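Dropping the structure in here first, questions after.
A single protein chain has been removed from this complex, and every other one stays in its place.
Which chain is which? They are A and B, in the order written, and residues in each are numbered from 1.
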Amino acid sequence: MLRFMVARLLTAIPTLILVSITVFTMIRLVPGDPVTLMLGDNADQQVYDAMRHHLGLDQSIPTQMFLWFQALLHGDLGHSITTGEPVLQLVLHRFFVSAQLVLIAIAISAFIAVPLGMIAAWRQSSGFDLGVVITATMLMSIPTFWGGLMLLLFFGLKLGWLPVIGYVSIAQNFWSGLIYLIMPVASLVLHETGILVRMARASTLDVLRLDYITHARAKGLSDAAILTRHVARNAFGPTWTLLGLILGNLLGGVAVIETVFTIPGLGRLIVESIFGRDYPVLQGCLLFVAVTYVVVNLIIDLCYPLFDPRIKAQ
Amino acid sequence: MKKNALWFHFAFAGSVLFGASSLCAQTLNVQISADLRSSEPGINRDSLSDSVMMNVGEGLVAFGEGGDIKPMLAKSWNVSDNGTTYTFHLRDDVVFHNGAPLTAALAKQSLDTLRATPAFNCASFFDGSRGAAIEKITAPDAHTVVISLSKPDAMFLKYTAQSQCGGMAIMHPDSFSKDGSWDHPIGTGPFVFDKWTRGQSIHLTRFKDYKPVGDKIDGYAGRKEVLVDDVNLIVTPDKSTAVAALRSGDLDILPYLPPSEAKNLMNDPAFKVVAEPHGGMITLLMQTADPVLSSREMRLAIAKSLDIPQIVDAATNGLGTPNASLVATRSVYHDAVQDERIAYAPQDVTDLLKAAGYKGQEIVIQTNRRNPINENVAIISQAMLQMNGINARIEVLEWATQLDRFRNGKYQLSAFNYSNRADPALAYSAVTASKKDRGSAIWDDPKAIALLNDVLQTPDGPKRQALFDQLHELFLHDVPMLMLANGIDVSVTAADIVGYRTWNGFTRLWGVGVKK
Partner (left out) sequence: MSLRRTNQILGSSLVAFFLVVALTGLLWTPENPLAIHLQDKLMPPGPGHWLGTDEYGRDVLSRLMAAAGTSVSISTLTVLCSVFFGLILGALSGYCRGWVDRTIMLFTDTLLAFPSMLLALALLSIMGTNISGVIIALGLAYLPTVTRVVRGSVMSLREQDYIEASRLMGHPAGYTLLVHIIPNCLAPVIVIATSMFGSVLLTESALSFLGLGVPPPAPTWGNMLAGARPYMEQAVWLGIFPGLCISMTLLGINLFGDYVRDRFDPRMRGL
């Protein structure tokens, strides 16, 4: 097991290096640099050159990259050009914010979607099934930011139940933190539930076709017993894999929701660092996202046998 | 300090739980659309950072309401007869936020540190590359600071007062940590920089020992009386969210709302909308070195195809005033001559295009989506140019990209805004230069450059006025770019906020109160 984990992590190293090199080069190819932004319309060549030199941006890209890798090996991701904060601290802080948003949303979605999907599959072609599938498809057809905006207009403005802006960390103040999370989480949940219901339904259908279910039915086991004992475990496998993919994607992709609800998360940080040409922050963030992606997928793979006995048997 | 922070959290949680900001009426919640770049004035900055830091720090002198220089930390000053030595007499009642009294030695130290910082944004104003160089700063006694220049420079005080230089704010040496790196600002301004939660908010508190001078609010100078206990500047990048927060009471002031959105709130009794023009410029730049646009007839054809009053009206939702001159509408130098403009005359366009030898070449208008005014100007101009037989196309760029193209002169037409220029000479300096020396130069005409140099050496008065009038005539003749209007800040506040308006693009937090 341990050997498998180490081997998996080692094979990820070339990917991570390639990711770093790509990000490093790509962001420097984008026209406009942090100094241009800092100076704005006061474009004095002398000041511009002095500031580029000060930030070490006048060196060649390979030299800059070498220095960055060298620092990376010492665990130093550098400092933000715009705010001067250490990148590692910044990324970890913002990651925690996004992670709590995404994890809560995914947990709630899975909690709603998996049972619904299973029941729909069990009652395949019934009115219930039809209703669930159509609703799920509709939910996943609504752009998240549009849904978020509608929630904001309705609950934040029309009813005035929930705060419209701001963010309080739940580590700092649990209850008010929770209140700020309701709407962003809800808009993610709406969308992800749609996707997960369909996945859970499809994988349950897959399992229901298998012989041992027919057996179980023939033995006269109750519906509930078959669903919980036999189907649930087996059908959860593919859903679990998808969960991993969604998680990886969401961590970087919640930028839009974070923008709508003014949450200082990782997604917004990445978008801001692209717009603000904050090279060290972007490099740090994307390396971090890539590492997270590798680790999440490793965990998913490690947990897979728990849900799918067929894998364990091999 | 600690107590303040606690109060802040309590207040914040309170407004969350009860959804009512009236409970903590002495706190202002102000939107800021992006986080500060740093809290170090004049070093790592953008206009938003300047806007916040000008509430915290003060320089020796400051701009008054009409762009004239007023006393601030210096109660008076003399200039030597040869124009190279400035002697400032400091006020003796000024203390820093940490309680230390202001002395000439501390002022000298602060200015020397600022000048020596490689990333000082305004280095070129004081190292001789634009005008005079600062040769040395001395403090002969506790309340006198003497600055010696390499040569006379009529603009010197105006340069120091610019917000992009942080107003050359005097900061206490303890603002730096022991290793010499910046820690947090300890200035003399009416607000104390209390707490900065990066990416979220900046908390300013009222400086209790601040001694207001003057009898009324006057630009960055004048009477700075703080009417609230503290201010939260809450980072809210999304405009629609900010409007929603204003409605729900989570925010009290939105300092810079795009006119199109502010317009929706104008007739609502729950809000107050204030539009304030400043010395910034809304322009359509033309690259005079471009093969097509190098012809004056071509540029004139473009100018006459555009119904500028209509563009300004639509782009600013009726809140802006057309102004074809680089001298701002509200400047003391904006006289009748400055009101002259190139009239909208589509009937002349065909002949001009023929004279220019235009054969339907595509002309690209660059713009961005960061500033809705630029986007509107580009979209409407494109439609008008198309109507008059000029084959215009829009290219929407990310802001940093457009800025990079601007810096290198790589554009044909560009819907571009200049930030506030407190003095007309600074506005002309921004656009007038040789393209060889400066890539971002727009107006490369030896006559104009010579006139500008005269302006820079001429003290305020009728002679300066005459020079500005000549410059404007020449500007209308050459058509190096189209000046459409001065920038405007449209701010929206809740109805119970009194006394708020932006000044020169600057979120001025003193004199603002909450009506009970």
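We adopt the following convention: a residue touches a chain if its C-beta (ideal position, glycine included) is under 8 Å from a C-beta of that chain, and two chains touch if they have at least 3 such contacts.
Predicted model only: the values in this text are computed from it and were never measured.
Listed residues B:S201, B:N232, B:N388 or B:T401: the one in touch with the omitted chain is B:T401.
Although one chain is not drawn, the whole complex shows that of B:R370, B:K410, B:K435 or B:R501 it is B:R370 that touches it. Within the whole complex, the absent chain has one touching residue among A:Q46, A:T63 or A:T137, and that is A:T137. When you scan B:N98, B:T138, B:S294 or B:Q310 for touch with the missing chain, the hit is B:Q310. By the touch definition given at the top, chain A reaches the unshown chain through residues 12, 14-16, 18-19, 22-23, 26-27, 29-30, 124-125, 129-130, 133-134, 137-138, 140-146, 149, 153, 202, 205-206, 209, 248-253, 255-256, 259, 270-271, 274, 286, 289-290, 293-294. Against the chain not displayed here, chain B makes contact via residues 239-240, 258, 260-261, 264, 310, 314, 369-370, 372, 375, 379-380, 382-383, 394-398, 401.
By our rule, only the chains that are shown with their structure count from here on.
Taken in their complex, chain A has these residues touching chain B: 30-33, 36-48, 50-51, 53-54, 82-85, 90, 94, 149, 152-153, 156-157, 160-161, 163-168, 172-173, 175-176, 179-180, 259-262, 264, 268-269, 272, 275-277. Residues 9, 12-13, 15-17, 19, 34-38, 44-47, 118-119, 121, 123-124, 129, 164, 182, 198-200, 234-238, 240-242, 244-245, 247-248, 250-251, 398-407, 416-419, 430, 437-440 of chain B are the ones that touch chain A when the two sit in their complex.
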